[in-house]
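Of the protein chains in this complex, all but one are displayed in their positions.
All chains are identified by letter, namely A, B and C, in their written order; residue positions are counted from 1 within each chain.
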Amino acid sequence: MSPRTRLWVLACGVAGVAALLAVTVWRLPPFGGARHPYGERAVEAALASRVANAVASVNFDQRAFDTLGEQAILFGSVLGTVVVLRQTRDERRVEPEPAGVAGPVRRYALIALPVVLLTGVYVVAHGQLSPGGGFQGGVVAATGLHLLYVAVDYRALKRVRSVHLFTLADAAGEAGYLLLGTGGLLAGTAYLTDVLPLGTFGTLASGGTVPLLNAAIGVEVAAAVVVLLARFLDQAIEIVTSGEEGDRAPGTDGAPGTGGARPAGGTGRADGADGPHRTGRGGAG
Amino acid sequence: MDELPVALALLLVACAGTAAVATRDPVRQSLVLGVLGLALALLFTVLQAPDVALSQLAVGTALTPLMVLLSVRKVRRKARSERREEHE
Amino acid sequence: MNGWLAAACALLVLGLLPALAAACTGPVLRRVLAQNLTTVLTALVLLLLAQGYARPAYGDLALVLAVLGPAGTLVFERLLAEELAASPARTPFQRLMGLAGTAAVPPVVLALAVVTDPGRATVKLLLTGCLLLAGSAVCTRALTAAWGR
């Protein structure tokens, strides 16, 4: 195909999309009015499927297929980050050193951590009743786990966090959403149709598949955020390129080691004790 | 008068957004970005979109600053070691 | 517009806008303290909005912010430890910001607790208040310690 023909094909496509868009915009309800045809229908459908939070009904029932795409995007982007931020051949790991954290901060973190985790589970479980859902609750729970890094140190976080298990959980959450959708196919209707009993309005079991889809998303998002942050933390704290001497002050045994991790707690860089890095470009404007 | 909370939240978002753009240093910018996230959450709440506000709070409060600051730390460490190699 | 919404607006103008200004200028220690103050004030505004719109479910937003806000401030405290240690000594203004974060919580939460029907909702509200207080106090304390190092 010559460039000229290609341009013509493109022009046809653009013209078609433009015509369809123009027709659609022409028939749209007026902007800023008191009547919201789409909103009214969405709320009606939400109440029909006994979901108290209409947004959850839109996300996980009326447009559950869109949400499938969205969570596939998150899954794919985390996968991409894992590949891009992996440890390459000219990089090696140094053991993070313990960080000095004030006692009250550490105690606060150890008490707050379970509270944050449970709040995350609460937000996931009540997505169909109150604001929240799988995405929000998953992020809350994953953030709670990282209190161990910000208020204790990276070694403590690594002790309780098995990246391998979280990778599996990420995939399991994604697969769970896909498999829940096939329930509709088994019942003889469309993919991701809400086929379970709808339950009583306003209770935890209401909405059929909506809470289950929320739970699958919650697992996937929490695990995805943990895996994502694990790559970022590894790169920022543990992985150094050969020749790069961690964050040690210059002048102390500058011979770069080539390959192989350094002995634990030995000459590794101190976590949280970066060398001075002032930029001198402070201030707004 | 009923629109006053919306107007004020919009004002706060406008101020925080301008400040975030005007701050050049990524470290200081991440702080302003945190405040901008909170302002956006307020705006979504007064516009009666609490689900979106909750997403904004969950992502913007701790996750975004953590990722920005970890990236800054990695980049600066690399730049510093490269500078050191040039000096040697 | 009712009194709760008016209070939320007042807190937004008199509390959040100055805190935003403080977070955009000055040494890093002041900026992080201002960020902490912004978190607490936003949670209080969210609580007032929940009462003003008569939607108890909106209180979940304040709860989530009360548990995540300190984590966010501790992220800055952790990863900016060097710059915080190099910041100039604490000024009275910064001490005032640390105090304001904790002092603003009890009046708002107690006023809301009085008008809430006694029950689990009241306990949840008080719990949010306690989490806000504890988080703000711990973060202020951690920042002070970071400066002293």
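Definition applied: a contact is a pair of C-beta atoms (placed from the backbone, for glycine too) under 8 Å apart; a residue touches a chain by one contact, two chains touch by 3 or more.
Keep in mind that, in the parts below, contacts and distances are computed from a predicted model.
Participant: The complex lacks one chain in this depiction; which UniProt name from "ABC transporter substrate-binding protein", "Oxidoreductase", "4Fe-4S dicluster domain-containing protein" or "Sensor histidine kinase" does that chain carry?
Facilitator: "Sensor histidine kinase"
Participant: Among the chains included here, which ones are touched by the excluded chain in the whole complex?
Facilitator: The chain that is not shown is in contact with A, C.
Participant: Of A:Met1, A:Ala34, A:Val84 or A:Val160, which residue touches the hidden chain?
Facilitator: Result: among the candidates, A:Val160 touches the missing chain.
Participant: Touching residues of subunit A against the unshown chain: what are they?
Facilitator: Where subunit A meets the chain not shown: residues 98, 106, 109-110, 113-115, 117-119, 121-122, 125-126, 129-130, 145, 148, 152, 155-157, 159-160, 202-205.
Participant: Considering the whole complex rather than only what is displayed, give the residues of subunit C touching the chain that is not shown.
Facilitator: Here the touching residues of subunit C are 56-57, 63, 120, 123-124, 127.
Following the convention adopted for this analysis, only the chains that are shown with their structure count from here on.
Participant: Give me the chains shared as neighbours by subunit B and subunit C.
Facilitator: A chain counts here if it touches both subunit B and subunit C, which gives A.
Participant: On a C-alpha centroid basis, what's the spacing between subunit A and subunit B, in Å?
Facilitator: 17
Participant: Starting from the mean Cα coordinates of subunit A and subunit C, work out the distance between those two points in Å.
Facilitator: Once rounded, the distance between the two centres reads 26 Å.
Participant: Which subunit A residues sit where two or more other chains touch them?
Facilitator: 123, 131-132, 136, 140, 143, 146, 150, 274-275, 277, 282-284
Participant: If I count partner chains per residue in subunit B, which residues reach a count of at least 2?
Facilitator: 19, 22-23, 27-28, 50, 53-54, 57-58, 61-62, 66, 70, 73
Participant: Once bound in the complex, which stretches of subunit C touch subunit A?
Facilitator: 24-25, 27-28, 57-58, 60-61, 63-64, 67-68, 70-71, 74-75, 77-79, 81-83, 86, 131, 134-135, 138, 141-142, 145, 149
Participant: Help me check something: in the complex, which residues belonging to subunit A touch subunit B?
Facilitator: Per the touch definition, subunit A meets subunit B at residues 53, 55-56, 123, 131-133, 135-137, 139-140, 142-143, 146, 150, 225, 228-229, 232-233, 235-236, 240-241, 243-247, 250, 254, 274-275, 277, 279, 281-285.
Participant: Show which residues of subunit C lie in contact with subunit B when the two form their complex.
Facilitator: For subunit C paired with subunit B, touching residues are 1, 5, 8-9, 12-13, 16-17, 19-20, 23-24, 28, 31-32, 34-35, 38-39, 42, 45-46, 49, 53, 55, 57-58, 60-61, 64-65, 68-69, 71-72, 75-76, 79-80, 83.
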